[in-house]
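Written out below as structure tokens is the structure these notes cover.
Shown here: the complex without one of its protein chains, the others still in place.
Here is subunit A:
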Amino acid sequence: MIPRSISDPIDPTSLPTPSHGAFTSVSARRAFVRPIPALSSTPSPPPSAAEKAKRDWPESVRHYVQRAFATENTVASIPRQEMEIKLKKIISNSAENNTLGTIDWAKLPLPQQMILEERARPALISANPPWGTGLEPLSLQETNVKSTDTLSKKRKSSELDLSQNGQEKVPPWRIANPHNVFEDRITYPDKRQRGDVAGKGSSKSHHNLANRKKRFEDGQPGYLSQQPFSPSKASTPPDVDQGPVIGRSQDLEKRYFRLTSAPNPDTVRPLPVLEKTLDFLKRKWKKENNYSYICDQFKSLRQDLTVQHIKTEFTVSVYEIHARIALEKGDLGEYNQCQTQLRALYSQHLGGHPEEFKAYRILYFIHTSNRTDMNDVLADLTPTEKRDPAVKHALDARSTLALGNYHRFFQLYLDTPNMGAYLMDMFVARERLNALSNICISYKPDVKLRFFTEELGFESDDESARFICDHGGQSFLEERDGEVRLLTGKALRFFETARNTAFKKVDIKGQI
């Protein structure tokens, strides 16, 4: 018979809530796991549970489970629970994928072997979860002696010498564990305690344990584990906030997920891979121009840089490129995030194009009409920076607007270095309305549309006429002597409302 716990995930009706991913189902099941004796060692079937989850498991799967629980296959370093979880995962996965019949269960590595393999890849010193033994005093002891040499040697060997049978190196308190659980239940006096753990407390402590374990793994990059457990290492317990992760992923692409726990080195790409990724993304952007894809990819790229504490010229260029792409697509939120980071990066003198982005910053604050920030930018500029063509252009744009010199402003607009025009586009319409209002009040009785087109930096008369019409001013356009004229004397304050609306405060998320 099969423990109920294994059948659970594939029988949604037996679960209070349908499980969507393997992980959730695992944690949901935990509470039932403990009291149910393992298959190989239980002569009697688990009571009602088995009936409920009646399912005809193939003989091969049953054998596989039996082998997994067999005493001789127990690996000391792997707590039983972890093995069980793995086992359930394997079976439920294959059940979900309908591969139960196709897998060669006899040859499939046992769960504990898979776990060992997984661990071997990063070659980590793994914190053996003391709770796995279910013996609290001992687990305490383990935590306390953790840093002693003998123990660490043992653990290391049991983790690293995979080919050997770790049995003789198993710490004494683990000897009990390899015996089957059922025996434990009978012979050990702390049965009640065990029951407690299996009850409500277990899922929590397991959760903590998993977290701790994960943190430990992440904090210890693979190659370090080759060295003896140095006291300094022991004195600084690895934590979320500690030290950079060193990535091991080789994938060029990666979807972005906001981190909710410490990063997993397996999914983090090291610098050489990231460099390739950037090239790849640049090409892809040129070819496909798919912004939502590229933004997502850049965010994960940035995340990988961050968790590995990579702060080089490469980092700068990643942020710069992302900022430029965001700018091109008018994604100010993302652009702002990059701009904030770039500001900090530039202050470290890592290279890149600080002047270009300072200029963007100025243009951006023109857009947001943020005087306080504008003042701060001006305060930060050095005389050298002020002479840079891009910065100078932005400063000129600022001062011409401050003084209402639309004539010069639109000349500057038509001659914007780098990608500043994308930013200027955001406020050019409102400045045109301002100039239009101005001209309507100052000029009498009319002006040629041509004049208007030229002064306000439109590309053609058509475009400027459309702009006027878009704001309801078609009645002020008149054709006379083969020329279109704008009847400014009549329009007077007509465009004021539109102008005032356009100048209402700009509010953008992610603003610095």
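In this text, a contact is a pair of C-beta atoms (placed from the backbone, for glycine too) under 8 Å apart; a residue touches a chain by one contact, two chains touch by 3 or more; residues count from 1.
Heads up, the rule we're going with is that contacts and distances are computed from a predicted model.
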Could you check which of "ATP-dependent DNA helicase II subunit 1", "PCI domain-containing protein 2", "Centromere protein O" or "Vacuolar protein sorting-associated protein 35" matches the UniProt name for the chain that's left out? "PCI domain-containing protein 2"
For a quick check of understanding: of A:I90, A:L278 or A:M374, which residue touches the chain that isn't displayed? A:M374
Among A:T315, A:T368 or A:S464, exactly one should touch the missing chain; which is it? A:T315
Residues in subunit A touching the chain absent from view: 218, 240-243, 245, 258-263, 302-303, 305-307, 309, 311, 315, 319, 337, 340-341, 344-345, 347-348, 371-372, 374-376, 378-379, 396, 399-400, 402-408, 411, 437-439, 441-445, 447, 451, 454-455
